[in-house]
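Each remark here refers to the structure printed beneath this line.
Then we have chain A:
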Amino acid sequence: MSFPLLTATAVVPAVGAIATAALPAAKRTAAKWLALLFSLITFALALVVAFRFDPGAGAPFQLTESHAWIRDFGVRYELGVDGIAVALIALTTLLIPFIILAGWHDADPLEEATPNRRWRPTQGFFALILAVEAMVVLSFEATDVFLFYIFFEAMLIPMYFLIGGFGDRAGRDGEEEAAGRRSYAAVKFLLYNLAGGLIMLAAVIGLYAVTADQLGTGTFSLQQIVEARTAGTLNIGTGTERLLFLGFFFAFAVKAPLWPLHTWLPGAMGESTSPVAVLITAVVDKVGTFAMLRFCLQLFPEASSWATPVILVLALISIVYGALLAVAQRDIKRLIAYASISHFGFIILGIFAMTSQGQGGATLYMVNHGISTAALMLVAGFLISRRGSRLIADYGGVQKVAPVLAGTFLIGGLATLSLPGLAPFVSEFLVLVGTFTRYPVIGIIATLGIVLAALYVLVLYQRTMTGPVKAEVTNMPDLRVRELVVVAPLIALLLFLGVYPKPLTDLVNPAVQHTLSVVDKKDPKPTVQVNAVPGEGRHGHAANDQDVEAAK
Partner candidate 1 sequence: MNPVYYLYLAALLFTIGAAGVLIRRNAIVVFMCIELMLNACNLAFVTFSRMHGNLDGQIIAFFTMVVAAAEVVVGLAIIVSIFRTRHTASVDDASLMKL
Partner candidate 2 sequence: MSTLAAAASTGEAVQFWLLGTVAVIGALCTVLMKRAVHSALSLAGTMIVLAVFYLANGAYFLGVVQIVVYTGAIMMLFLFVVMLVGVTAADSLKETLKGQRWLAAGLGIGFGILLIAGIGNASLKEFNGLGEANAGGNVQGLAALIFTKYVFAFEITGALLITAAVGAMVLTHRERTERARTQREQSEARVREGKQVPPLPAPGVYARHNAVDIPGLLPDGTPSDLTVSPTLRERGQIRDVSRESLAELKALERRTEDWLGRTSGEEPRPPSSGGTTPTERKEEAKK
Partner candidate 3 sequence: MENLIALLVAAPLVGAALLLCGGKRLDRTGHWIGTLLAVASFAVGVALFADMLGRSADHRAMHQYLFSWIPVGGFRADVAFQLDQLSMTFVLLITGVGSLIHIYSIGYMEHDERRRRFFGYLNLFLAAMLLLVLADNYLLLYVGWEGVGLASYLLIGFWQHKPSAATAAKKAFLVNRVGDMGLSIAIMLMFTTFGTFAFGPVLAATGATSEGKLTAIGLMLLLAACGKSAQVPLQSWLGDAMEGPTPVSALIHAATMVTAGVYLITRSGAVFNAAPDAQLAVVVVGAVTLLYGAIVGCAKDDIKKALAGSTMSQIGYMVLAAGLGPIGYAFAIMHLVTHGFFKAGLFLGAGSVMHGMNDEVDMRKYGGLRKYMPVTFLTFGLGYLAIIGFPGLSGFFSKDKIIEAAFAKGGTEGWILGGAALLGAAVTAFYMTRVMLMTFFGEKRWDPKETHPHESPKIMTVPMIVLAVGSVFAGGLFSINESFVTWLEPVTSFAHGHSPVSATTVTASTIVVLLLGVGTAWLMYGRKPVPALAPRGSLLTRAARRDLLQDDFNDLVFVRGGTHLTTTLVQLDRSLVDGAVNGTAASMGGLSSLLRRLQTGFVRSYAVQMLGGAAVLVAATLLMRGV
């Protein structure tokens, strides 16, 4: 038994959370630095994981750990990562330091509000963020359905406090008004996700019952169940499988969020501070889409292909609907929230297109969307913190006053509209192609999303950044060093992954192929067999041969 790397990756932030929370009220800055330190250590560990992980190796899950936990119910503490999980863990642990840095001063207003020795909002804020990180990482690693479920649900609690407890002082009307709306949003977030989670719990128990019935000993282990399916020892009845699938999918669709289960997102993202909003949309929601890919598809292949048409249509609606509503928003953060809804539509579309392009694209999309939204949302947060208003109408001509801020904002926006050369383009195009190869009509309608994305991003940029300079904006400072430190790496990453996404794709492809093999789907073949393989006789081309094999 080698060093439990995955456990460590999750434990470190947990310890960090406790340590941060334990600091006395006076040591505020110390708490901030401590949290940052722990998040960086976690990131380092995640990098180690990424390097120790070998995409070429045949095993679907690597770095596995397995201990008996609740013997009576066959619950095991089972961790393991495939390429997708590695990518998402890397994303999460990468984003958290930036979130912490961006939220450096988010808890200060509370400190001033209540000068109380026992009351330690700063410590709480950063401890909660780290706690969320720990849970998210664990839910990415868990290969035991029950274990996953626990953390999938548990991460709601710190998120609830983060949303309800800390807001940007940018409400139109007084703070208590804003506080009311905030707590409403938080409660809505909690109830929505809890409802989904409870339905999922029923499905989890049902799964256990089925396995216990058919395998003799009930199990929650993903691998065991998949193997049993392939071996034929376990065959869930069609009706049961569909019910279980729906139970799982509902929870993930709420988290994702998929139309029409999306209404909690704009409120939550609009009312919370922008780092927390990033935490929601870039980190926590990814668990939902990730779980669709890992659990829904692998546990219930037939049911997933049964439900595919409906889900695709819903995803399509999300894409167009989210984009259209984003166009009509007056509030910057809500606009970004609706844009995220549209993007999640793309991710789900890619997952259920059941093609290697679609699912690979969807996985890349999760990563890229995380980075791009983080960039856009954090810059928007800096903007809002300067002016103290979330309304687009309150801005104008910022570009003349704070060119760097405007520039970064524009790049974030361009990433959001998936401009070629930036990372999101790769994933979005892959998703579209993957969908198109199997469902041309849906693919074509989905491409409308490109145009609409351009619409809402450019309208946002034009109204806020261009035009004559508004009076309130005139003496707005440009980005500070801390803020540049936050934004610059994200933008660099966007550019790099846009130009050279190969490391990521190499990481993801085997996992996607494995998923597809479990679901037992093949990419549709091109109608015309081109004898000339593109770029044959080129040097340095051998790199993609295994991809050729994968395609065949």
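On the choice of candidates, all candidates are chains of the complex that A comes from, given by their letters.
The rule is short, and it goes like this: a residue touches a chain if its C-beta (ideal position, glycine included) is under 8 Å from a C-beta of that chain, and two chains touch if they have at least 3 such contacts; residues count from 1.
None of these values were measured; they are calculated from a predicted model.
Listed candidates 1, 2 or 3 all sit in this complex, but the one touching chain A is 3.
Within the complex formed with candidate 3, the residues of chain A that make contact are 191-192, 259-260, 262-263, 321, 324-325, 327-329, 355-357, 360-361, 397, 399-400, 407, 414, 419-421, 425-426, 429-430, 432-434, 436-437, 440, 443-444, 447-448, 450-451, 454-455, 458-459, 462, 465-469, 499-502, 505-506, 508-509, 512-513, 523-535, 538-541, 543-544, 547-548, 550-552.
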